[in-house]
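Of the protein chains in this complex, one is absent; all others appear in place.
Chain nomenclature is as follows: A, B and C, assigned in order of appearance, with residue numbering initiated at 1 for each chain independently.
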Amino acid sequence: MSLPAPVDLGLAALVLGLAGWVITTSATYRAAEGFVAYGLVLALVWVRLGSVDVALTEAALGSGLTGLLLLRAAARLPADDPAETTRPGPGVRVVAAVLCTAVAGALAAVVLLLPEPAPSLAPAVAANLSATGVGNPVTGVLLAFRAVDTLGESIVLVLALVGLWSLAPDDAWGGRPGFLRGPAAASPLRFLAQVLPPFGILVGIHLLWIGADHPGGKFQGATVLAAMWVLVLVAGLRQPPRVTSRPMRGLAVFGSLVFVGIGTAGAWLAGAFLAYPEGLAKPLILSIETALMLSVAVILGLLLAGPPEPDDAAGVRS
Amino acid sequence: MSDATLFGLCGAALVGLGLYGLICHPGALRKLLAFNLVGSGVFLLFGAVARRGAASGFGGDPVPQALVITGLVVAFAATALAVALVVRLAQAAGRTDLDPEPPARSEATPERPS
Amino acid sequence: MSAVEISTVFTVFAVSLGSLFFLAGTLGLLRLPDTLTRLHALTKADNLGLGLIVLGLLPQVSSPLGWIGLIAVWLLALLAGATVGQLLAGALRPSDGTPPDRGGGSA
Partner (left out) sequence: MVSVQWLGGLFAGVTGLGSTLLLVPVMLPLAGLLLAIAFGGRHPRRIVLALLPLGLVAAVGIAAVVLEADAPLRYDLGGWAPPLGVTLQADGLSAVLLLVTSVVMLAVGLYAWPGFGVPPGSSETRTSFAFWTLLLGVWGGLNLVFLGQDLFTLYVALELLTFSAVPLVCLDGRADTLQAALRYLLFALLGSILYVLGTALLYGQFGTLDIGLLRDRLAAAGALPPAAIAAAALMTVGLLAKTALFPLHLWLPPAHAGAPPAASAILSALVVKASFVLIVRIWFDLMPALLTRSAAEVLGVLGAVAIVYGGALALGQARLKLLVAYSTLAQLGYLFLIFPLATSPAGNATGEVLTGGMLQLAAHACAKAAMFLAAGLIATSLGHDRIGELAGVGRALPLSVLAFGIAGLALVGIEPSGAYLAKTLLDGAAQASGQWGWGLVMQIGGLLTAAYLIRVFFHALSGFARPPALRARPARYQELLVLGLALCSLALGLLPPAYLAVVTVGRVAAAGGGLP
């Protein structure tokens, strides 16, 4: 039974330690900070597992944007919130601990009992990847073999945005999202928000472009673009668009519409919905990815900007 | 024991830890954090399965990797919606725990038909 | 000694020196009494450490594009470190210019 590499053991211990910290620490804000660090270490674990695309997504989306969301929410929790002070009785905690250990133990046993010649679709993907024209197998799976998952997921994002907007009070409809509205940003933040975005946009486009043949892709690029937009919004250089602004909504929906359009065209030209005609696969996939990157970047930014708030709401809030 | 099995076990432990946090924290935001832990544990399991299926020149089976990327984006959308709901609940009721008895402050609001 | 051995020795030396600086920065974080001095220790030591590690890795990277990538990582870390340092210090210093409270106590 050869021991795994020490760096893997170290990473696994670090991940479990950070996860334990996130669960057991008392203050929510501290737990959110721990979660950001946990996400970054988890990205290293994904690199060790040979999935670089997932590592990019985990670092950017899993720990970056989710961390920002949770930190902003933790900062806005009411001070006298009973949820912060009450803790379940020791009885509940013991039963929960036993139950969860049992679940984890069963899962671990099943993981150890998985069949040794692990069944895999890698050979099938390798054989058919040339038909999709892209070199990166993950992009091939996301946009050719299982294109309906990616289409469904882009529509899930749009729906989450509509659901988020519907949480606003009635008089706030037509106002601007207010999560990121904060005190007048300190000058270093304004400086960063002026210097960094150009590089961020370049990195995002670069991630999209190499995503066809190397690890990268539209979601990772979109996350970087969204992060740059949010940085500008937090620094107060720009106002988030109004909820009813037609161009912003069009842009948010543009990527999914292009995807549906090309998919429907495929139903006639290439024999099946979401199929690509011979030889045209790569340009079509790249155009879908570009359109989706723009839309997903806008949607991620709007999800972070939160539901709209009435204009007269005090601009300056803690 | 290959690194895939190690991280598979690590994923299983994360699922257990996350479930414990989900049960023991009354606050909705802490439950959300615990839910994200369970999600990352499940995706780590997918990653271990992908690593075990590494063949024909790829570092790992690309299908589970694609599923994990889709899952991460869906999990982020869920967290964004849930966070907005928690903040809105905190504004409306001044509390974010989920005990069933309705918060006292909203008793006065009349039944507003749609 | 051939060029390859020299570059490997240089990499090992530079990277270990860099990680030493990281160690110093973390030591500073744990030992120093208050936030401002910790900030000072962290930003200085870590940036220098990262610079040395990047310098050490440069010969290992074949393509010039890789060099640009590594140096960009270092520059971005510098930019982020400087901004966050200023923000944290600004948060401690009350706006009316009185001397900053030393921000002691727990991390």
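Assume a contact is a pair of C-beta atoms (placed from the backbone, for glycine too) under 8 Å apart; a residue touches a chain by one contact, two chains touch by 3 or more.
Being a predicted model, the structure only gives us computed values, none of them experimental.
Asker: Any idea which chains on screen the missing one touches?
Answerer: Touch partners of the hidden chain, whole complex considered, are A, B.
Asker: Just to verify: which one of A:L14, A:V156 or A:A186 makes contact with the chain not shown?
Answerer: Hidden-chain contact among the options goes to A:V156.
Asker: For chain B, enumerate the residues touching the unshown chain of the complex.
Answerer: 15, 22, 28, 31-32, 35, 38-39, 42, 45-46, 48-49, 52-53, 63-64, 67, 70-71, 74, 77-78, 81-82, 85-86, 88-89, 92-93, 98, 100, 102-103, 105-106, 109-114
Asker: Where does chain A touch the missing chain, residue by residue?
Answerer: Output for chain A: 106-107, 109-111, 113-115, 118-121, 124-125, 128, 144-149, 152-153, 155-156, 158-160, 162-163, 165-170, 172-174, 244, 246, 249-250, 252-253, 256-257, 260, 264, 266-267, 270-275.
Everything below uses one rule, namely that only the chains that are shown with their structure count from here on.
Asker: If you average the CA atoms of chain A and of chain C, how many Å lie between those two points?
Answerer: Centres of chain A and chain C (C-alpha means) sit 28 Å apart.
Asker: Taking each chain's centre as the mean position of its Cα atoms, how many Å separate chain B from chain C?
Answerer: Centres of chain B and chain C (C-alpha means) sit 33 Å apart.
Asker: Chain B: which residues touch two or more other chains?
Answerer: none
Asker: Of all residues in chain B, which touch chain A in the complex?
Answerer: Residues 1-21, 23-30, 32-34, 36-37, 40, 43-45, 47-63, 65-70, 72-81, 83-88, 90, 94-97 of chain B touch chain A in their complex.
Asker: Using the touch definition up top, name the residues of chain A that touch chain B in the complex.
Answerer: Those in contact with chain B are residues 1-5, 8-9, 12, 15-16, 19-20, 22-23, 28, 31-32, 35, 38-39, 42, 45-46, 48-54, 57-58, 61-62, 65-66, 69-70, 72-74, 76-78, 80-84, 86-88, 92-93, 96-97, 99-101, 103-105, 107-108, 111-112, 114, 118-123, 125-126, 137-138, 140-142, 145-146, 149-150, 153, 156-157, 159-160, 163-164, 167, 179, 217, 219, 296, 300, 303-304, 306-307.
Asker: Please name which positions on chain A make contact with chain C in the complex.
Answerer: These residues of chain A touch chain C: 186, 188-189, 191-192, 195-196, 199.
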